[in-house]
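Here the complex is missing a single protein chain, while all its other protein chains stay put.
Labels A, B, C and D are assigned to the chains in the order they are written; within every chain, residues are numbered from 1.
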Amino acid sequence: MNAIIISAVWGILMMFSGIVSDKGPFIRNVAVIGLALLLVGNYLDLIGYHFFAIDAHKMLFFDTFGLLANTVIFGSTLIYVLLSGRDIEKIAQRMPVAECFALVFFVLCGVSLVTTFNTLLMLFLGIEIISIPLYILTGSDKRNLKSNEASLKYFLMGCFSTGVMLLGIALLYGASPTGSFSIDELGIGRSNLSALYMAGLLLLLVAMGFKVSAAPFHFWTPDVYDGAPTVFTSFMATIVKAGIFIGFIRLFDETFSDSQTKWQLFVAIITAVTLFIGNITAVFQQSVKRMLAYSSIAQAGFMLLALLSINGLAREGILLYAAAYSLATIGIFAILIKMKDYTFEGFNGLAKHHPLLAATCTIFLLSLAGIPLTAGFFAKYYMLASVIETGHYLWLVIFAVLCAAVSVYYYFRVIQAMYFKDGDAQVIETRSGFKGLLVVVAALIILLGVFPNLLLDKLNTLIYTW
Amino acid sequence: MIQLVWLVPVLPLAGFLINGLFRNSLSKGMTSIVGCGVLLASFILSLLIFGEVRQENFQAVTVTLFDFISVDKLHIPFAFQVDQLSILFLLIITGVGFLIHLYSTAYMHEEEAPHFARYFAYLNLFVFSMLLLVLGANFVILFIGWEGVGLCSYLLIGYWFKNIDYGNAAKKAFIMNRIGDLGFLIAIFWMINQFGSVNFSEVFTAAPGTSTAVLTGITLLLFVGATGKSAQIPLYTWLPDAMAGPTPVSALIHAATMVTAGIYMIARSNILYSLAPLTQNVVAIIGLATALLAATIALKQNDIKKVLAYSTVSQLGYMFLGLGVGAYTGAVFHVMTHAFFKALLFLGAGSVIHAMGGEQDIRKMGGLKKYIRTTHWTFLIGCIAIAGIPPFSGFFSKDEILAGAFAKSPVYYVVGVFTALLTAFYMFRLYATTFLGNFRGTHDQEHHLHESPSAMTIPLIVLALLAAVAGFLGVPEAFAKNSHWLGHFLEPIFARGAVEHAAEGGVSQEWMLMGISVVVALIGVIAAWTRFSKKPDLAEPSGFGKVLANKWYVDELYNAIIVRPLYAISKFLNNVIEKWVIDWLVNGVGRLVQYGSRQLRLLQSGQVGGYVLLMVIGILALFLVELFVKK
Amino acid sequence: MPINYYIFLSLALFCIGVAGVLTRRNAIIIFMCVELMLNAVNLLLVAFSKMHLHALGTGNPQAGIDGQLFVFFIMVVAAAEVSVGLAIIVMMYRNTHSIDVNFLNRLKH
Amino acid sequence: MIPVLLIAIPLIGGLAGFFIKNDKSARSWSLLISLAALVISLWGLSVGAKSPLLHADAEWLPGLGSRFTVGLDGMGQILCLLTAIAFPVIFIATWRDEYRKAWNFYALMLLSQAGLMGVFLAMDALLFYFFWELALIPVYFLCSQWGGERRIQATFKFFIYTFVGSLLMLVGIIWLYSHTPDHSFSLKSFYGLRSIVGGADQVWMFWLFFIAFAIKMPIWPLHTWQPDTYEQSPTATTMVLSGIMVKMGLFGMIRWLAPVLPLGTWAWGDTASGLCITGMIYASLVAIKQDDLKRLVAYSSIAHIGLMALAIFATTATGMQGVMIQMFNHGINIIGMWIVVDLIERQMGTRKISELGGLAQKAPALAILLVIVALANVALPLTNAFVGEFLLFSGVYSSKVTQYNVVFTVVAGLSIILSAIYTLNMIQKVFFGNTNALTEKAKDIKFNEKVVLAAIVVLIVVIGVYPKPVLNLTKETVDMILTKMDYKKI
Partner (left out) sequence: MGITQILFWVLSIMALVSAILVVISKNPVHSVLWLIVVFIAISGHYILLNAQFLAIVNVIVYAGAIMVLFLFVFMLMNLNADTEPQKNKWLKIAGVVAGGSLLLVFVAALKHADMKNQLAEMNKGDIGLIHNLGMALFQDYVVPFEISSVLFLSAMVGVVVIGKKD
């Protein structure tokens, strides 16, 4: 509860901070404080100390899984703001920075709803609270046609998926024996499903799949990520996606786990398609930004493996994955924003002029590719392990690793450009603080890559008690 | 004393190391002293050991140095075996070896010091390996020496490495030997699999208990090895080319010692062979065929060394015939005598070439006997010996083999005798064309003609003596009881294996055989003498002669059916399979991904309508799966 | 009234909405079709809520109320979406004097 | 204790190396580090097989059932020794090679050494996989940073190729792990699986692992990355690749495949052997036609590796011992070959056999040393390779698990002849004959190179004459592996 309320309140605060002063640094600091507060509040929640005694009538359920997810998400948001916060001003002149931050906080509010919802209503509200600000942020570069286009596309398709989702919810409601939206009541004793229930389930799968950009519902992703201001692309691709994924897992874990065998096949299909399309299409991209958009699809495919096999490993894994993926992607985008030219050629010879940027970027890419010694490896490891644990779908696992091998192709294209190709990569000014932070993030990734248990031991203890 | 036998090979090794490592600092004098000294030392050592071995009821001694390979059940000690057979070869190798080293000091004198040293280093290394070969107490050590000598012959044939042809000859020698060695190796593996050991003692004791089929297989494979090393059909073609090396090398390696390794190996494992009659026949036939083939070729060769080379092949054929018919003593006897007279002949040839300033074509010689007397006389003795005219050594040994052959089957005998005829003929053709008649060389060659220095002539003389008298070591029983000293000496080796046919047919028959062979030899000699002493055939050979001159076109045949196809295949694999099949497939996967990427991204049409449509289709698909597939 | 009627009615409306989204190019019309879809869902929800009432009403007079409340929230969200959506469309119209979604093809592949 | 040092010294040394921004001192530093590693591994040899110093075990990922377990058994000893010897040798031999930003080069080299050591020491599957990749990454950077003009594509192909393999292996590892009763990655529990995992599954798993190892070795037809990579990489890296890295595949098969999945290994042994043999003959034949020294050596290496792999499937003590010793020998010999190639290339500026000739006149010492190394390459007696190949062949011949053992031996035996052909061709074309314009100005080798090559030659001969110590070293491992591989005892 702390997180939801603080984020909402701080969102409003941010709105007014714009009135107090429109100096970028000031606003940023307010935001940073807010995020720090969020982290603290969420942590207090985690250790069972709640600021507000509000009876949510079982519409929200604050379990460790959700709260840990929050921690990961807020943490990466904090890093995100520190790394790329000041680039928000640069999107356009007279950019309403304060409002943007406000929207970011509202999104966080939505995310923390999605991670702890207990009825479909809350899920719905959460998703909407996430989506609506995102439509805006995508279009925040008003004079830029690409930005507009992205925003409108995102909006139209988002609404459509909302419609699909609602239909699903409605059907589930109809199927629910007690006439309630609460996921614990929906779940009970669903070994064999009524047609209504199954239909609702599938529609929900589709709608959520759309939000996490799972193929074939991913088509908005490349365009939107490409069109949106890079700062917000980074935000969407990492924090939001991770948050919604947590919700996705939570939904299927809580509601449909009894009938897992019935829907596993569908998830498997979607996963396979997602992995395939995401990885293959990324290969041919010429712009790193767009490549990252596709890679985010590919990564989503990997996360879907956790959905396929909902078990202890999957729960741990998805959190680790969220953390690893968010950190790495935020880092890369932070560097990408600094680049003058977003194409692969734009990275040529970066290592010569900015060795540090190149080195950190390499580590992020390696992590995304899932090379050992980086967090990305264990993230992928958990996904694979969780599926193998189920004992079925070995073909999917092998397919997944082959796709991972393909992914190496396009990630390493960047590395090649930076190290082995000659050229003068143009970079706009970078402060030492920025670089320092990059190094910290990289170190964090390596650390998680060698000792993932720093994050996971907690989960082991907590999740299995949950 | 016998325990010191390891010194015999180690000394030449030391010589090799000294000459090899300090080749740049040593003077020629020093080099020759080291080179010859070690040989002399080990020769003396061998003599001392021989003194112990020749005592009555001497039992074979095995000297184990260390454990070479020992893996679970398989134990291969690095051990030497001293017995009558090995000591005999020891003497031949070190003795003849020493003489040839001595000879070389003069013959190679034009070389600059480093190369001179390199030469002697190789030579010493060769002797080392050869000694290893004959001393080894098991097949693996034997094999080590076996390949060692192969290497040395490779190095020495290619000694003048600037000349590509010599290099090719060396390569040919090595590779053909390799082919044989493969057979040898497989035989060894088979033995390991069969007897669990490669030690002579254990293998031979276990042999009688094993099935003939297995033994036949093993012995045949061993024989494949022998054909490679001892230049028998089909692997003989390398030996004539090997004449590219310096003449003393030809004398030592390609006449006296190395090429007899095959005979040694088979004689050594005579027990196995006696148990595999099929193999014996194969050996005999191959040997006979080789003897005949080589002899015919030798008829039409004009390169003095080539003639000797083919005669060597032919003589080796004789030895295999002997082995095949079970006349092991005869074979070994012939090895010894052959070592003497063939070394003699080669060195003589060397001396001739030396005198002629490098000229090797006998058509450009003639009438040399008045210029180089010593060489001439010694060479003549050699010819007589090889022609098999009593009482020179060749007669006794060859006769013993022929006797054995006759006992086995008259056919063998007839062919053998015919070959003897040819041998006598071409040897004296050579002699006559070279030494008789009048000089056909250029003018300055005639001026240049001179007798070789004593360092060369002394070995000639010594060898000539040996070639003349060595035969008396094995006087047939027909003359006097127990006159066959060698036979008695080698009895412990061959007692169980060999069957001495000589005595069987009765004395009279043996006299007759001898008579025949002598007559035949004389016919050949006289025919050649009369024909070539006055007017040697300088005409280009024609008709059948051409075929012989071109060695039955065997080399061309091999080229056509083995070498060229091999290169063709390798070219095909390299240019086609590798590039256009395997690698193409590998890269094809990459290209496929690229292509797929290019096509898939067209889905991303940029049209919202299209996207929604695809989404709807996706939903439809899921429901259809739900409706139909899952049922 | 058998619930099936309502189900099929609202499904029909929903699919008409979908068809509209697929067939039109005018951003606003597309958006309107989406609204149509939402309303179809609303109708379905209300119908279900009454169904639940009919099924469980004896035990619990409040049964099925959640459905109607959900509809209420859907309307709320719809309203919000409309405001944002129209804002975006207008912005779009400002830059390119068109609301034809087919012109949204700078971003592709 | 010792294993940890073996990994830690190059690792730390390497990381430190990145910050020595000076070519010369970086070079000396790396040499120093590698020598230190050598000392440690010698110490490891000296302490005796039972010593507790040879094992180390620490908590790593309790949640995953993976521990940081490293240990030196016979096989580990021999391969670590090889690694430890190889690196100083490489550093000295390439002392005169110039690299841009050399400190990065040397640092990466040391990192790859750390990875290799780890691979040979790891007693925990996950750890093994970790080091497996850790060894790969630096090599990737080395090759594509300092390699030839086609380096980027070549090394990238190599990287993806091996990466695919190792990912498949990862799947296999996880699958096996999920079947261990105690959910642990430890070697012990994996060895326990042989009786737990059924035949059908073992077959699947076998291929997952085998492909990974086969790519690394490489075994025909998965070899095409190798010649390109060897050709394009800087020679120092090529030495690491061919001298040590290819052993990772063999090592993996011996430690992680054959004993863990004996049924699978047995079921597909003949097929795999067939591949190995095809590879041997194929590679030997292709080698005959190579004009580039590096490619020639690459193909010959494929042939030799094929033989070793073949012997593994033969499942005999002799064969296995042969593999053990031959892994070491092959490492030494091929590094020797590369050194010569490097010398020639640095002097002549070309590797084309057709452009060379008559070097023996100009560089006799080089010629002699090369001839010896080359002869070792064709397994002439009294060189180390003879011992190895003798054992390998006799192992294959006396194999009890296949009825084709004789065929295998004979066909594989042909490669002996072929190897003689291409090796002698090379020697003759490069060193014999007359000098040409290019080779006229050739000079003989310098002191350091002489020292290194001499050292290698000494190793070659010593092991060739007295291989006993090496054989004894690996005896226990071999017996252990063979008992585990005995599929009848399940």
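Rule of thumb we're sticking to: a residue touches a chain if its C-beta (ideal position, glycine included) is under 8 Å from a C-beta of that chain, and two chains touch if they have at least 3 such contacts.
If you're wondering where the values come from, they're calculated on a predicted model, not measured in any experiment.
Engineer: Touched by the hidden chain, which of the shown chains?
Structural biologist: Computed over the complete complex, the missing chain touches A, B, C.
Engineer: Among A:M165, A:M198 or A:L305, which residue is in contact with the omitted chain in the full complex?
Structural biologist: A:M198
Engineer: Just name the one of A:I27, A:L68 or A:L113 that touches the chain not displayed here.
Structural biologist: Only one listed residue reaches the unshown chain, and that is A:L113.
Engineer: Touching the absent chain: which residues on chain A qualify?
Structural biologist: Listed in rising order, the touching residues are 4, 8, 11-12, 15, 54, 56-57, 59-60, 92-94, 96, 99-100, 102-103, 106, 109, 113, 121-122, 125, 128-129, 132-133, 135-136, 139-140, 142, 171, 174-175, 194-196, 198-199.
Engineer: Considering the whole complex rather than only what is displayed, give the residues of chain C touching the chain that is not shown.
Structural biologist: Touch set of chain C with respect to the missing chain: 1-9, 11-26, 28-29, 32-33, 35-36, 39, 42-43, 46-51, 53-55, 57, 61-66, 68-69, 71-73, 75-84, 86-91, 93, 98-100, 102.
Engineer: Mind listing the chain B residues that contact the chain we can't see here?
Structural biologist: Listed in rising order, the touching residues are 609, 613, 616-617, 619-620, 623-624, 626-627.
Going forward, only the chains that are shown with their structure count from here on.
Engineer: Please tell me whether A-B or A-C has the greater number of C-beta pairs in contact.
Structural biologist: More contacting C-beta pairs are found at A-C.
Engineer: Approximately how many whole Å separate the CA-defined centres of chain A and chain C?
Structural biologist: Result: the chain centres lie 27 Å from each other.
Engineer: Measure off the straight-line distance from the CA centroid of chain A to the CA centroid of chain D, and report it in whole Å.
Structural biologist: Centres of chain A and chain D (C-alpha means) sit 43 Å apart.
Engineer: Give me the residues of chain B that touch two or more other chains.
Structural biologist: Residues 590, 601, 604, 606, 608, 612 of chain B touch two or more partner chains.
Engineer: If a residue has to touch 2 or more other chains to count, which residues of chain D qualify?
Structural biologist: If we look for residues of chain D contacting two or more partner chains, we find 160.
Engineer: Give every residue of chain A touching chain C within the complex, in rising order.
Structural biologist: For chain A paired with chain C, touching residues are 121, 124-125, 128, 132, 135-136, 139, 142-143, 145-146, 148-153, 155-156, 159-160, 162-163, 166-167, 169-171, 173-174, 178-181, 222-223, 226-227.
Engineer: Give the list of chain C residues in touch with chain B in this complex.
Structural biologist: 18, 21-22, 25, 30, 101-102, 104-109
Engineer: Per the contact definition, I'd like the list of chain C residues that touch chain A in the complex.
Structural biologist: Contact set of chain C toward chain A: 3, 7, 10, 14, 17, 21, 27, 30-31, 34, 37-38, 40-41, 44-45, 48-49, 51-53, 55-56, 63-64, 66-67, 69-70, 73-74, 77, 80-81, 84-85, 88-89, 91-92, 95-96, 101, 104, 106-108.
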